[in-house]
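Take a look at this one; I'll ask things after.
Here the complex is missing one protein chain, while the rest keep their positions.
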Amino acid sequence: MPLAKPVLSVRDLTVAFGGTGKPVPVVRGISFDVFANEVFCIVGESGSGKSVTSLAVSGLLPETADVSGSIVIGDTEIVGASAAVLRHVRSQDLGFIFQDPATTLNPVLRVGRQIVEGEVTHGRLRPSEAQVRAAELLREVDIADPVSRAQQYPHQFSGGMRQRAVIAMAMAGKPRLIIADEPTTALDVTVQAQVLSLLQRRQAETAAAVILITHDLGVVAEIAHRVAVMYAGRIVETGTVDEIFSSPRHPYTRALLRSIPRGDAVHARLDAIPGQPPTPETLPAGCPFHPRCVIGKERGECRTTEPLLRPIGADQQAACHFAEEKLLPAEARRTDFSGPAGEKAGDSLLEVDALKVHFPVRAGILKRVVGWVRAVDGVSLTVRVGETVSLVGESGCGKTTTARTIMGLVPATGGDVRFEGRSLLKLSSSRMREARRQMQYVFQDPYAALNPVLPVEEVVAEPLRLHGLYETAGGAARIAELFEMVGLSRRMFGRYPSEFSGGQRQRIGIARALALNPRLLILDEPVSALDVSIQAQVLNLLQDLQKELKLAYLFISHNLSVVQHMSDRVAVMYLGRIVEQAARDEIYRTPTHPYTQSLLSAAPVPDPTLGRTRRRIILEGEIPNPAAPPAGCTFHPRCFRSDEHCRRVAPSVVSYPGASIYVACHHPSDPMIPSIVREQSMEAGE
Amino acid sequence: MIGYVLRRLLHLIPVLLLGSAAVWAIIYAVPGDPVSVLVGENATAEQIAAATAKYGLDRPALVQYADWLWRALHGDLGTSIHASEPVLKLILERLPATFQLAFLATIVALVLGIPVAIASALKPGSWVDRILSLWNALTLGVPTFWLGILLILWFSVEMRWLPSASTYIPLWEDPVAALRSLILPAVTLGVYVSGVLARFLRASLVNEMRSDYVRTARSKGLWEWQVVGVHILRNALLPFVTIVGLMMANFIGGAVVTEAVFTYPGLGRLLIQAISTRDYPLIQGCIIVIMVIYILINLSVDVFYAYIDPRIEYK
Partner (left out) sequence: MKLTFGKLSAFGRALLRHKGAAAALAFLSVVALVAAFADFMPFDPFRQRLVDALKGPSQAHWFGTDELGRDIFARVVYGARTSLTTAAGAVAIAAAVGVPMGLVSGFFGGWRDAALMRFVDVMMTLPAILFAMALIAILGRSQIAAIVAVGITGIPSFARITRAQTLTLRSRDFVVAVEAFGGSARYNMFRTILPNSWSPILVQVVVLCSVAILLEAALAFLGVGVAPPTPSWGEMLRSGKSYLHEAPYYAVLPGLILTLTILSFDALGRAMADLLGERYEIRKSGSEGAA
């Protein structure tokens, strides 16, 4: 393959954003080639320059960007090209898939028209044939009823369908190069699996070159042929996907791979990368990774000289002075860690019993109630002292509503929530206030969860002040103690939330939740807004705190590997109901509900070898509208095992003797046979 | 669609009821006896007794309001104290003049405003944008009555090109004379509103230009005129329709000041006369008519908007 002429050739590309002051380099001299019929992944954390690289390749950067170096697509130089040349290249050679399908399409133009607009403009398609061609392109991306769909507007499409339409649009001109910038980040895991396999299929069919930008190592392992890892505006390592995952040579790549939770090492503590990724304004001298690096931290060469990318193996290159140095195997560095909870969990702390939360759907002038959204429809679970119970599911399954209802932020429609045996739903508001001291909430988005006009020590002190306990608890000394607990310094007092990074803000949010000495923390996607390396830091902190303070966690997440790492028990939610609940190892080893099985098989694993051998279940369709759920078992339209019975009768919960599994399914797999993918009927998808 | 219009009409009922009650209450809110307000302060005892009987002022307030509303619904807005003529007739005489001025001013505003907004939005921060934003600030900040005076000083007093006082001549009868008479007030009113329109349209254009779908359009290799003309403008003009509608609605009653500057015989001048002569039935009539026109224009704008924006479904 390297002998062929590359479709895209990038040499010494630098991009700086000037503005008024001194130009800030965001991409600092990168070179790579992409060949026909391959998927080239650029992976990196936020601020690594990966998205800017992709925009530079297509000439879509704003005019304030200062681009130098060379980008050649086919035979055309992009850097400094005229508008006419750029337009020609984009129409002829390039297709672009963007991150957020909700905003990529023009809301007031019909989808079909947008798909073939470029073709018509460049005279490759007669306007009279546009309709037919648009429908054909939509059919190629598996959209049902493409003829009428082409006549619809983007808001009539679901998220996954929009992204398919965008793929159809990018492929319309049969381009030689497709750039996909985080194409599945905004999608749910089962829809992500659909879109990724579609992208893979279309890429193979057209033999196009694909550049895929992502932060998700699982996606990389799943789809890439070759990989470039970016850090601080440079490519620090590049190689084939197997080399990168099996023998990473750059300390950053190694650290990154070790910081993600993996199923095979659930009892080990995560190897977090210390510190923060540098911003383009604050690049350290020498190797930009050295302050966070295990081998370069103390070495003079790393501090003074920035290493260049150099060949290490046949196809592998790394930018490290000590890339040949053999490190101790990753496992050996892991301190022994007993995993979640440690000793067996104690008495039950929180009991949720058949909880229901229904929201009215109102319509008409008189605002009559015309229907109900059953956001939570009979959820039961128990959290015992010192243990972690996870609620996992895709967007809209009701996991956050469940959490907020437990917290008393959303009124319950039915059922009961008991804390230490006392029902919370019938409490007076002052009693509720008291009860809430025992139970605190950590929010998903660290940027939205802290009051921006309060200095951080006041943010942490606010719960104490609200309960009139500030002085009793020890005032500023207590706040300093809380800061220390979450790994922050009291020197940070007086600063405002905007001055902190995402990870630090999440620590502040945790400190605030701990202020009242609670026994239970409800953690609502606490790490999903954070970069992988920061994620590991926060997860480690949460586990340390749990051990130290004997905390119980109700952990809400969509990320299956994070859940596996953190939990004692796991409950899987779909459309407001728990479909399966079991001890962590049981559910991951022997899932019985078809939804759990597909969820587990849809999640990309950061291991290309395993990814190739395992068989995947790719669900059809998307999550239905919770205001009009399907009859019978709500999962039946997407289920590969559903039959007539499932269409009519909702399953009740059954349990297995000898296992901790509770499952709501008419046709569960037998948990005693440990294999995810063994049934004949599971061939749907691939 | 018809259902949507009907629903919007039903939504108006509380607004109209509240508004009309407020207008009706004007007479009661005035310090002193409502009878003396209606017949004048120097009325004789018989006149007062006659008026009390005639207007039914001895009945409970709610009954009086219902009665007033009933008559108003049948086109009876009472009789002007000053002119001794039906209020509705006085108002209807003035409406064509008001509509004509509003129409011309709208054209002036659109002709000045839209190109300014597009030119400055295409290159935010450029010198064109700066000059245009200065112009915008001027059009918004200069009071129309001062601008009107300056225009009269230059075009009428100094150059003697145009009349300083405007009269109503229907456009279809003598277009040249009508334009000569109307051009100054229309420009005065239009220039001010062009600033409002340009600022709004520029803001929404700049906003749309940052949208992802614009990047998508560019990534398809479209011509820049397609990106701006088809993709951006379509989105930006949608909310703009509402603003243009609001502006027209405001011209109906809101041209009071301009009409005063040019002594133009529109609805606004009628209202000022009514206020200065304390002609309360006429005040009530003018205000309720202006309200109703405003509401109707607004309704049409909303219906039109729902029609042109595919995202709104009339469910």
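Every chain is named by a letter (A and B) in the order it is written, and numbering of its residues begins at 1.
Keep this in mind: a contact is a pair of C-beta atoms (placed from the backbone, for glycine too) under 8 Å apart; a residue touches a chain by one contact, two chains touch by 3 or more.
Since we're looking at a predicted model, the values are computed, not measured.
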Just to verify: which one of B:22, B:53 or B:308 makes contact with the chain not shown? B:22
For the chain left off this view, which of B:110, B:149, B:171 or B:312 is in contact with it? B:149
Tell me, which residues in chain A touch the chain that this view leaves out? 404, 407-409, 432-433, 436-437, 440-441, 443-445, 448-453, 455, 462-463, 466-467, 496, 498, 512, 516
For the chain that got dropped from the picture, name the residues of chain B it touches. 14-15, 18-19, 22, 26, 29-31, 137-138, 140-146, 149-150, 152-153, 157, 164, 189, 192-193, 196, 199-200, 203, 243, 246-247, 250-251, 253-258, 260-261, 271-272, 275-276, 278, 280, 283, 287, 290-291, 294-295
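Methods note: only the chains that are shown with their structure count from here on.
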Touching chain A in the complex, chain B uses residues 7, 10-11, 211-213, 215-224, 226, 230-231, 234-235, 238, 309-311, 315
Going by the contact rule at the top, pick out the chain A residues touching chain B in the complex. 58, 60, 83, 86-92, 94-96, 98, 100, 103-109, 114, 117-118, 121-122, 153, 155, 166, 169, 363-365
